[in-house]
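A single protein chain has been omitted; all remaining protein chains appear in their positions.
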Amino acid sequence: MPQMPRTPAGRGYLAIPGPSVMPEAVLSAMHRPAPNIYAGELPEMMPGIVADLKRVARTDGHVAIYIANGHGVWEAALSNVIAPGDTVLVPATGHFGHGWGGMARALGAEAEVIDFGKSSAMDVGRVAEALAADTARRIKAVLAVHVDTSSSALSDISALRAAMDEVGHPALLMADCIASLGCDVFEMDAWGVDVMVAGCQKGLMVPPGMGFVFFNDKAAARRAEMPRVSNYWDWTPRAQPDDFWQYWNGTAPTHHVYGLRAALDMIHGEGIEAVWARHERLARAIWAACDAWSTEGALRMNMAEPKHRSTAVTALRLDPPRATELREWTETHLGLTLGIGLGMAERTDPSWHGYFRLGHMGHVNGHMIMGLLGGIEAGMAALKIPYGAGALAAAAGIIGAVSP
Amino acid sequence: MPQMPRTPAGRGYLAIPGPSVMPEAVLSAMHRPAPNIYAGELPEMMPGIVADLKRVARTDGHVAIYIANGHGVWEAALSNVIAPGDTVLVPATGHFGHGWGGMARALGAEAEVIDFGKSSAMDVGRVAEALAADTARRIKAVLAVHVDTSSSALSDISALRAAMDEVGHPALLMADCIASLGCDVFEMDAWGVDVMVAGCQKGLMVPPGMGFVFFNDKAAARRAEMPRVSNYWDWTPRAQPDDFWQYWNGTAPTHHVYGLRAALDMIHGEGIEAVWARHERLARAIWAACDAWSTEGALRMNMAEPKHRSTAVTALRLDPPRATELREWTETHLGLTLGIGLGMAERTDPSWHGYFRLGHMGHVNGHMIMGLLGGIEAGMAALKIPYGAGALAAAAGIIGAVSP
Amino acid sequence: MPQMPRTPAGRGYLAIPGPSVMPEAVLSAMHRPAPNIYAGELPEMMPGIVADLKRVARTDGHVAIYIANGHGVWEAALSNVIAPGDTVLVPATGHFGHGWGGMARALGAEAEVIDFGKSSAMDVGRVAEALAADTARRIKAVLAVHVDTSSSALSDISALRAAMDEVGHPALLMADCIASLGCDVFEMDAWGVDVMVAGCQKGLMVPPGMGFVFFNDKAAARRAEMPRVSNYWDWTPRAQPDDFWQYWNGTAPTHHVYGLRAALDMIHGEGIEAVWARHERLARAIWAACDAWSTEGALRMNMAEPKHRSTAVTALRLDPPRATELREWTETHLGLTLGIGLGMAERTDPSWHGYFRLGHMGHVNGHMIMGLLGGIEAGMAALKIPYGAGALAAAAGIIGAVSP
Partner (left out) sequence: MPQMPRTPAGRGYLAIPGPSVMPEAVLSAMHRPAPNIYAGELPEMMPGIVADLKRVARTDGHVAIYIANGHGVWEAALSNVIAPGDTVLVPATGHFGHGWGGMARALGAEAEVIDFGKSSAMDVGRVAEALAADTARRIKAVLAVHVDTSSSALSDISALRAAMDEVGHPALLMADCIASLGCDVFEMDAWGVDVMVAGCQKGLMVPPGMGFVFFNDKAAARRAEMPRVSNYWDWTPRAQPDDFWQYWNGTAPTHHVYGLRAALDMIHGEGIEAVWARHERLARAIWAACDAWSTEGALRMNMAEPKHRSTAVTALRLDPPRATELREWTETHLGLTLGIGLGMAERTDPSWHGYFRLGHMGHVNGHMIMGLLGGIEAGMAALKIPYGAGALAAAAGIIGAVSP
């Protein structure tokens, strides 16, 4: 591979599964002088932001906002409902369930992991079995990742709830929607999710640095029984503040608040259901292209079944080291950055170079996806990676399959 | 056509033939406080800008910079070398030659137009004939448009020079490179061009508001003989200023200067020959797609011969009103704005809706062009406009046809 | 003087008489992708901009907008109403009247200058005498500079009109409001001004690159009689366009249009009369400080009489080379850039270092002016330049002398 220039000509395209492409409207909203944090526009903006966040999550419950990334809100959520000595059940469908479980352990909890591997959907029956076996009710929460960003597996959270209900287990259902919120369909209240965590940097289209914990009254009741919750993670004053600073337990992330306001305006201007439909249509275009490419050569989608695939991210396999070569080619020659494989192999393992991922979350549309797919095909052509014909035409057909 | 939302989701893409896509580096460079115009960085920046502009134009001659659009530098250039009563010869290959000739008339000159129509290349033989017939040497300049933005016709300026030389006519060769500079190969000195005009908003990737007149010593000698040149248009002090304000005949366009500096850094960072090669490769991808589409249905490139096509803009034909419908569909559904047809029909004429254009100048690369082409194919699919198969695959193949 | 660092700590303050301090709202409005120039928001924005410009100029007449600086609109205005062989009368109150007269000469006109020196107001009686003496009516226009940016002299345009009317001379009254529009009170229609020119980079708070020619029906009638007006300068299609491109005779300065829109929103949000009152109050604070300083040492305002002083710019004198030393000190130590003296002496003349100017136009308020004055006093203290006491307290008193 020749030396990579830092900035190829033309507009860059960061097609990794987060951070996603930042809208100019968001960046512009953040390019502003520091605002007063004691009075005026900024504090007055908060009730609207809280309401609009809940509309994205489809909940009438509560939301606590944190200056934190996804790992931070993992810990925040756990800190409010899991005490040392508690047990959590983790049905893992990729890399991130293990991570969340690990955070619970570091807080003094037991984490029981059901590992579904790296390319399989969650089998809710097995989760139900584990809960049924827990006659002592040691399990306080099920930590379910809605979309695992590493495998691109989509879990059926509604079915998980139904399975839990059937068993009659009182554990909280906690969902990680970091990769899915604002992309894949998610209905917090209708699906019976008790706690949900998300970040701002994927479907919410804001630079990383802010996270959210949504929770319902059942979870609030659990928090009320906790022996101790740290000040900073305590969600209660954040969700029901008397004063502006309590939203943030201290100084607000002023510029991020303006960015989030702009992003929520975009989402609700389009309509959350339209946002979901857009992600679904674009994902189908990507899958159609991948299906065509897969008819020859080694390219394969990680998740075989469409119903188990996220519409926000697609994990792919290729003969190592072709995936890495492809990523390098598109970045070097086109300014198109694809995502690395994550959690599928150790980085030192040669097979690591056989995985890559596409982010298609947030600020994306049809010409961008055609550019992404076209860039990949150009790269495969350049590198003489075998692939089946008709991929781009198929994708264009799906994007064009809307009523004129 | 349903109501068009103002801002479809995802990144917008303005694929019209100017203004072109503005690089973030240029916009950021312009987002700054006003600088001092009497001392410091801004005045010190000018010699480097002048040198770097000449490198883009491939000339050791002179350049005068104007706060003006393309029409402004048309007039500026003429004002320095054409006096009332003089004659100019205009070999027109589309819309803009007529416009430049009209400006000459408004300055009191005669403009003799050789009209090559809207889809044909310049026949330099006919220009030579007209010059040969001008035994009285009334013709003071030939006004040649290098790339006509309306027809996308590329004229062979070097051949024109050769034809003029063969006839031995002393007229100046004046070239309009507004659409081509920084995109199509252009060699001012090697091709014997005496005066060249350009704008900043196409291949130079700066928001509209600045224009350039390059000239050589022969043209400077002509200017010295002019009975009168207005202060503002006079290129002499602009090209050889004693003080910073003279570059601009007054206040400098401060923020544009910073934007231009950033753009020139990008161009020369890539290398002007690499910039040309990139435009050529991307144009060939577009042509390949159009060729494939044209095998069925009505889509046709306006310029039949590849050697007569610009690599910066492509004019296309479609059954009216399909071109307009297609433009509206891609803008509404994809945020992709295609260019209208220009100068091919009156806007009130139904046939107007049968033309459109693609801009592929400046800040463009392979994934963008694949997005552009993919968006068009999606639109044709959506609107059931017939087209031949294999277009996108062909384009991807050309973009990928570079050494890995 | 020690070596000057490029960027002293803290926010810079460019207090020169143009370009003025650019509002963040204007810069943000300009930091945006290129818009479509054929349809949509940009063309639709124009009627509102035209109306709002006229409200600033207090006219029901016409306005032509140019991509040009102040010199450009000087030439544009002249080109529409002054033919070769015509005569213009220039009552000069500083540097710029001579410049405008020079542009008229370069267009083939005669320019008769009445020079009032560099520190005196216009004596309208002498202008009236010159007009009365012109029994042949050779004088076609009086070119009056409302505020001369070099001397900071404010001319009484209303009185000039009255004097012209009294003489009954048919010459057009043309006013240069480049430094004054949006700062000093100006009433185009009420004062009987026929043609007025302005730029965008001072009271209008937009980066340099755009100019305006306002004109009334009398001036339009004169233009109709002109033997020839160049296409680019012709104000008729610009003021009465059939299509968007005619506003600009070609490509619009897209980003400047957005900046101008933001600036006009600021001006009319505050109210033009409130804008004038603010400039007047801030100018009086500056004058009070200068009066106090002047009780000791050599600092003097260039215009002795308050009624002859602009409220947008203040020209000052100091023992050379103290003015230059002061400017260098405030820039080096405070990031505060004061204006150089202009047109008072040759730059090679040692006395050149005895002049400087303050810009207080556009985006200014009380704390900025106190910072400007405080910075000057700090500099005079540092450099041991003698000055009278009480300056800052006097200025603060005037800024505070508003109803709470």
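Chains: A, B and C, in written order; residue numbering restarts at 1 for each.
Going forward, contacts are C-beta pairs under 8 Å (C-beta built on N, C-alpha and C of every residue); 3 or more make two chains touch, one makes a residue touch a chain.
Note that the structure is a prediction, hence the values are computed from the model and not measured.
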Of A:Gly48, A:Gly250, A:Gly269 or A:Pro306, the residue in touch with the unshown chain: A:Gly250
Contacting the left-out chain in the complete assembly, out of A:Ala51, A:Ala106 or A:Ala304: A:Ala106
Chain not shown, touching residues in chain C: 1, 7-11, 13, 21, 23-24, 31, 266, 269-270, 275, 278, 325, 329-330, 333-336, 363-375, 377-383, 389-393, 395-397, 399-402, 404
In chain B, positions touching the absent partner: 24, 28, 31-33
Sites on chain A contacted by the missing partner chain, in the whole complex: 6, 12, 14, 16, 18-22, 27-28, 30-41, 67-72, 74-75, 79, 84, 102-103, 106-108, 199, 201, 207-210, 228-234, 248-256, 337, 339-340
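Please note the rule applied: only the chains that are shown with their structure count from here on.
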Greatest separation from chain B - chain, by CA centre: A
Rounded Å distance between chain A and chain B, as computed from the means of their C-alpha atoms: 44
Rounded Å distance between chain B and chain C, as computed from the means of their C-alpha atoms: 35
Touching two or more other chains - residue numbers and ranges from chain C: 28, 31-33
